[in-house]
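Note that one protein chain of the assembly has been removed; the remaining protein chains are unaltered in position.
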Amino acid sequence: MTGSARGASGGHRPLARTLVAEGLGTMFLLIGVVGSGIMAQRLSPTDVGLQLLQNAMATAGVLVAVITIFGTISADVNPAVTLGAWALGHRAGREVGPMLVVQVSGGCVGTVVANLMFDLPPIVLSTTTRSAGHLWLGEAVATVGLLLVVFSLIRTGRSSALPYAVASYIAAAYYFTSSTGFANPAVTVARTLSDTFTGIRPSSAPMFIGMQVAGVVIAVVLLRALFPSPASTT
Amino acid sequence: MTGSARGASGGHRPLARTLVAEGLGTMFLLIGVVGSGIMAQRLSPTDVGLQLLQNAMATAGVLVAVITIFGTISADVNPAVTLGAWALGHRAGREVGPMLVVQVSGGCVGTVVANLMFDLPPIVLSTTTRSAGHLWLGEAVATVGLLLVVFSLIRTGRSSALPYAVASYIAAAYYFTSSTGFANPAVTVARTLSDTFTGIRPSSAPMFIGMQVAGVVIAVVLLRALFPSPASTT
Amino acid sequence: MTGSARGASGGHRPLARTLVAEGLGTMFLLIGVVGSGIMAQRLSPTDVGLQLLQNAMATAGVLVAVITIFGTISADVNPAVTLGAWALGHRAGREVGPMLVVQVSGGCVGTVVANLMFDLPPIVLSTTTRSAGHLWLGEAVATVGLLLVVFSLIRTGRSSALPYAVASYIAAAYYFTSSTGFANPAVTVARTLSDTFTGIRPSSAPMFIGMQVAGVVIAVVLLRALFPSPASTT
Partner (left out) sequence: MTGSARGASGGHRPLARTLVAEGLGTMFLLIGVVGSGIMAQRLSPTDVGLQLLQNAMATAGVLVAVITIFGTISADVNPAVTLGAWALGHRAGREVGPMLVVQVSGGCVGTVVANLMFDLPPIVLSTTTRSAGHLWLGEAVATVGLLLVVFSLIRTGRSSALPYAVASYIAAAYYFTSSTGFANPAVTVARTLSDTFTGIRPSSAPMFIGMQVAGVVIAVVLLRALFPSPASTT
């Protein structure tokens, strides 16, 4: 995500390279999230908490890797982050649409790869209903927190900490939000395509995404108040 | 907590911004602590150690996030740290009172949000008694250690390590102190409001807080001896 | 691996020192991987997921140690990384052959030491069959990801993050690939010599290694496109 700070790059980036990075990055993120969920579910069938612990640790690891790999190019790998970057002035509007497309597409490819790696059909729609007011609150909270982490770092010149701070936060959010902290519309869409531990029924996805967008709005308001200038270092 | 080093900021900070950061930060900390405790308790009902492991990992993650987000403004998120900072000359006396109020208030709001996210009533007083001499010893030890971590870093110009060092320490203290290492009066008060894994009966809270304050006193004496000057770099 | 960046060393290295570092480093890696697998299998006999979690955490720890210790000399500890470094212009061709020999030899010695430490015969060929199309896909994916991590850092001047990024990635890959992410031909050969948790039947090894080499080819193509110049900093 370091590449997303306009002040850091000091000019325009080639959009194609950004899109390749975002597509590959989101693909790898979903391979990690969905694949580790399947592995944990198979190996620890008797304790769901132990499954989530393994899923959370593996997700943290893959987040460190993805943000490390693509961070000097573009590593939002999350439409909520990209929308927030645009609202806060770190992304040009022309980038947003194409980025969202490759993030969602890359994520879906990642789920397919995960399914195939575990000898499952490439796409099986999830039957896990995740729909209730308290889960929606969880998604809003999770997304607000994620954007605070990302943009507090970017707006204070500490982008090199992004891989570790984001990974730590998301692993925690798997636990402290009732919804297991999706906090990412591309991840939400892609997780409809695997009927395994991390799946979400397609009919449950829209409200999750709506709450994530609401979280973006709240986070942008907070960030503008807390870190008024993009170059602010307090 | 980096913002709390007077030497680093070189002047006065707007108190309002500090208070917003401390309130939001403590709120997020409690969302993480209480929320992950509920999740772990529900998902791993048969092994309390596995519950505590999940709670400790999630707490570490949210501490990395909170200190990262608010560290350039103010991220004590703990009255014991704020009192220690005042005693060691890193905080002006006029800041202490208001900070303690927002830390406790923010923490209580965090517990309420955690309860709501998990479909529980907003406030249910805890019925978990935590009252015994060996637990009180645990709280004093836990608080001494925490303040040594925080102020050894601040007094030697290594504040950028605070998120990781504090998170590592607290996750360990959940285990090595018999009291599961609260080490934070605002957290202690806020945890009275949820009758779940991390709860503490209101009548047990005062002695915990008393021992935490005793820990502050011991830590301040040790820190003055070990790191005599605020700008000491050995 | 930092030592492998030709731009960083600015000249020739004594090959003997490189070979000692690669041999010792791969030996320690295998002690960690195989030893922790035996320990986990013995102590947690009833839950395979819990075994893998312990094996993954210990592998991450030993990777941090090995890359930290030998990183200023040479710490590929993996023929796939060495081949990738050669293909990307970071290693001279004359180094590759001897390095592969010491990596494989050092790894085998490491497995023997691990067996002896756990009171097992020095060498027992593994009887664990790991042979199926979806596992082979896992190895290719795991190796692509590993090389992206390593060389994105080296080609953007961030080699000091290698211990943490590689360890995080491999711990995650143990979970998100169906093959438990060997991603290393020397490790694959050495793991044939212990009939314990991390073992692989000798007849299963060649296809694993073949898919790892395929992963190297794919990763080199991606890396040349994403990070065109060795000194690129975006």
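For this structure, a couple of remarks:
Note that the chains are named A, B and C in the order they appear, and that numbering of residues resets to 1 at the start of each chain.
The rule is short, and it goes like this: contacts are C-beta pairs under 8 Å (C-beta built on N, C-alpha and C of every residue); 3 or more make two chains touch, one makes a residue touch a chain.
No experiment lies behind these values; they were computed from the predicted model shown.
For the chain excluded from display, the touched partners among the shown chains of the whole complex are B, C.
Among the residues B:Gly138, B:Pro185 or B:Gly199, only B:Gly138 touches the chain that is left out of the figure.
Note on the undisplayed chain: of the listed residues B:Ile38, B:Leu52, B:Ala65 or B:Ile209, the one touching it is B:Leu52. Counting over the whole complex, subunit C has residues 3, 9, 17, 20-21, 24, 28, 31-36, 39-40, 42-44, 46-47, 50-51, 53-55, 57-62, 64-65, 68-70, 72-73, 113-114, 116-119, 160, 163-164, 167 touching the chain that is not drawn. Residues of subunit B that touch the chain left out of the display are 47-53, 56-57, 60, 132-134, 137-138, 141, 145, 148-149, 152-153, 156, 158, 161, 164-165, 168-178, 222, 225-226, 233-234.
We adopt the following convention: only the chains that are shown with their structure count from here on.
Two copies of one chain, subunit A and subunit B, touch each other, and the residues they use overlap weakly: the shared fraction of interface numbers falls below half. With each centre defined as the average position of its C-alpha atoms, the distance from subunit B to subunit C rounds to 39 Å. The set of subunit A residues that touch two or more partner chains comprises 47, 50-51, 53, 57, 60, 164.
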